[in-house]
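First up is the structure itself, then whatever we jot down about it.
Complex shown without one protein chain; remaining protein chains in place.
Chain IDs A and B follow the sequence of writing; residue 1 opens each chain.
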Amino acid sequence: MVFKLAWRNIWRNKRRTIITASSIAFAVMFAGFMSAIQEGSWDHMINNVVSSYTGNIQIHKKGYWDSPSINDLTQEKELSMVKDLSENIDIAVPRLESFALLTTGENTRGTMVVGIDTEKEDLFSNMSDKVKNGTFLNAGDEGVLMGDRLAELVGAEIGDTIILISQGYRGVNAVGKYPLRGTTHFPTPQLNRSLVVMTLEKAQAFYGAEELISALVLKSSPLGVEDRVTQSLVSSLDTSSLEIMTYKELMPELIKSKQIDASGNYIIFFILYMIIAFGIFGTILMMLKERQYELGVLNSIGMEKRRLFFMVWWELIILATIGIVIGLIFAFGLSYYFYVNPIVLTGELADAMEKFEFDAIMPASIEPRLFIWQAIVVYFICLIIILFPFFHIRNINPVKAMRE
Amino acid sequence: MILKLAWRNIWRNKTRSLVIITAVALGIIASLFLDAFAQGMVRSFIENGIEKVTSHIQIHKKGYLEDENVKNYIPEIDSMVTAISQIGQVRKVVSRSIVNAMVSTSRNSQNVKVIGVDAQGESEICSLDKMMVEGDYLPLNGKNKAILSTRLADKLSLKLNSKAVITFMDPNNEITAGLFRITGLFDSGNNNYDDQNIFVKKDDLFRTMFPNAETNKTLPEHEIAMLLNEKGQIPEVLDTLHSLFPQHDIQPYSELSPELGLYESQMDFITWFYFIIIMFALIFGIINTMLMAVLDRYKEFGVLMAVGLGKRKLFTLILLETILLSVVAAPIGMFLGYVIIVYFSNQGIDLSIWSEFLEEYGMMSMVYTQVNALSFYRLTFILILTAVLAALYPAWKAVRLNPLEAIRKI
Partner (left out) sequence: MVKYNRKEMNVLKFYIFFCTMFLFSVGGTTQETAAEIIKKSDEKVRGKSSKSELKMTIVRPSWERETEMKAWSMGDEYSLILVTAPDRDKGVAFLKRDHELWNWQPAINRTIKMPPSMMMQSWMGSDFKNDDLVKESSIIKDYDHSILREERLEGRNCHVIELIPKKDAAVVWGKIITWIDKKDYLQLKSEMYDEEGYLVNTMYGKNIKMLGGKLLPSLLEVVPEDEEGHLTRVEYLVLEFDIDINQSFFSTKNLKRIR
């Protein structure tokens, strides 16, 4: 009965209803949107970093990552079926990486040599875009690419012969000469100073490591699915001799930064909640004040305070529910808009991002759990606020109220 | 006259006024705190990163960064360091001798960078002493002590007081080796840094490099690092340094560690973004509250208009009321905000409560809010402006009233 009364009250005064419900809706919308942007921008950052070289998941011989060595290699054939083990794996690229000395006459420098599958690698990281001078390698190419700074330092030009020597697999002598096909430019100065790229077959021949690779690098999507994918890999691979690592283990610094950011966000969201809580509170307070007269009348004609309270309580619950549902719709809508049309960045941040060759945008995430969580929090806040009318109603003096 | 009316109106309805004052004050406190907190975050994580690893500016001999050879040392480094320490904005400057070496133990050996430092200076510039997790920092006395990271110690099977033989090539291509004992282990939180670096005292490095104590020799040093009083002074100091030492490589932290620069810009932007959202939330909160308040006063306005108060005057009245309320709220908000910020600038906020990940980093997870006079006034002004703007719509709504209808509502 009280509920019916509450329901009718709501529709009786549309203006009040709209104002109250909208303050709750706004709360959900802002909290949801803020959460979506925060998550979206980190996802964007991580995706960029991860897909430029490291990948989402890597498989190596056990112990390789902590202590890379030309002897800790694994059979390429053994891992050829990995891509099909999970539908979330977009692409799998094999690589053979190790150290070598590059020599030109009197000058010798240390370099990092990477043997790649040219087609797959290009799909993975768009390496051909990084070739600013000369041409990218084609399958079966006899030549190499060099970091542009490295080429400068040793005075090598396109077409010159590059000589590499090193220690190969299980101690064999590794030596070879290769024509320079092009130079690459990466955002990381380190790579530009030390990278030499050749085809996987050439690298295997150089190091005496035929059919072996140092890592299988996987790109998976969407972000966050890595652990699940790793599970499906674990069951099909020999984990006593192999290690499977996600980007979280491969790049702990990145995760640390995200964590630091996330923990700061708790405080920031706390501030937001305080503001919206007060907004809702203010609205409800005003509403109660406005209805002093009405409530006083009801009380004086015999409605117990307890029932008064429940009537108001139901009203607010219904309003909160309506507000939250509308808020969710708007939050999602707003986020979806910015998911499809991310905020385009300018200024310092854009410059910094472009230096890393990231898109200077800030997309919103559309993960439902973000919005649902914010809705729950706001609901919780409302529930607490709704307790306030309890005290207010208890103290109503019907006579005074009606005199207002 | 309207002003007097506005003023009296405010105090007539205490509850209503209190709610709006509180809303505005809260908004002021929230924005001030948000700003202070964000500054504190930047300080804690970005600037700590700067101060621990790269410092604000570093100088090397041209070509050193590409060929980290012990021969690429900075000549006449003492006079450079003296000159730099006299630059006003420089808080602290140190020089380091960096040698690519091999460290060997009975079980393993590894390529590392051996960094010869002045122990006291180094602790002032990058808090190396605070990163120790076991054992002691480099001692004032005691010869041939070394400190390295726990990660590296694990790889080499080293414990406190273990022997480590450090072998390297001196500027004359002579190979020398020295025995060092591990006096302490550190953890910088940065894996790359930890895997590469071993610290020893300059004197010990010198004696190992030139065991025959030739008096005409000095320790070759390769890096000068400096901390300024404030990050913002970097551009002007760079200019000064470029004119003093034009043939050297001089770089700020954003070039030395581009990722740091990236995270910093990202943090700045996100904070600004959060601020906007919170402003919006505040505006809507105030609009709603004001709307309610205005609805509440329909009768009153109806009477006023019936009595002859023109629409324009009514509008101004409502706005004035809001302005006055905000002006009352401002000092309250500023004061409380100040108190809260100062409290947390001393106590710090421990973020590790929310993240076990951060717990490992103890000291590092504390954020100390920063007080900034300029932002204070700026933000307060913005907030008052916002409150007034938020009042526009309700005021406009009030003015559209039909006085007769309003009165009839009685």
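Criterion: a contact is a pair of C-beta atoms (placed from the backbone, for glycine too) under 8 Å apart; a residue touches a chain by one contact, two chains touch by 3 or more.
Model, not experiment: these values are computed from the prediction.
All shown chains touched by the missing chain in the whole complex, by label: A, B.
The residue touching the chain not shown here, chosen from A:2, A:18, A:91 or A:112, is A:112.
Although one chain is not drawn, the whole complex shows that of B:15, B:192 or B:347 it is B:192 that touches it.
When the missing chain is restored to the complex, the residue among B:168, B:301 or B:344 that touches it is B:168.
When the whole complex is considered, the residue among A:99, A:269, A:339 or A:388 that touches the unshown chain is A:99.
Only one of A:155, A:171 or A:347 touches the chain withheld from this view, namely A:171. Subunit A residues in contact with the hidden partner, per the touch definition given at the top, are 67-71, 98-99, 101, 103, 106, 108-112, 163, 165, 167, 170-173, 175-177, 194, 208. Interface residues of subunit B facing the missing partner chain: 69, 100-102, 104-111, 144, 162-169, 173-175, 177-179, 192, 195-196.
The working rule: only the chains that are shown with their structure count from here on.
With each centre defined as the average position of its C-alpha atoms, the distance from subunit A to subunit B rounds to 23 Å. Of all the residues in subunit A, the ones that touch subunit B in their complex are 15-16, 19-20, 22-23, 26-27, 30, 33-34, 37-38, 41, 45, 67, 109, 149, 153, 187-189, 193, 252-253, 255-257, 259-264, 266-268, 271-272, 274-276, 278-280, 282-283, 285-287, 289-290, 345, 348-349, 351-353, 355-356, 362.
Against subunit A, in their complex, subunit B makes its touches with residues 15-16, 19-20, 22-23, 26-27, 30, 33-34, 37-38, 41, 45, 66-67, 155, 189-192, 258-259, 261-263, 265-270, 273-274, 277-278, 280-282, 284-286, 288-289, 291-293, 295-296, 349, 351-352, 354-355, 357-358, 365, 367.
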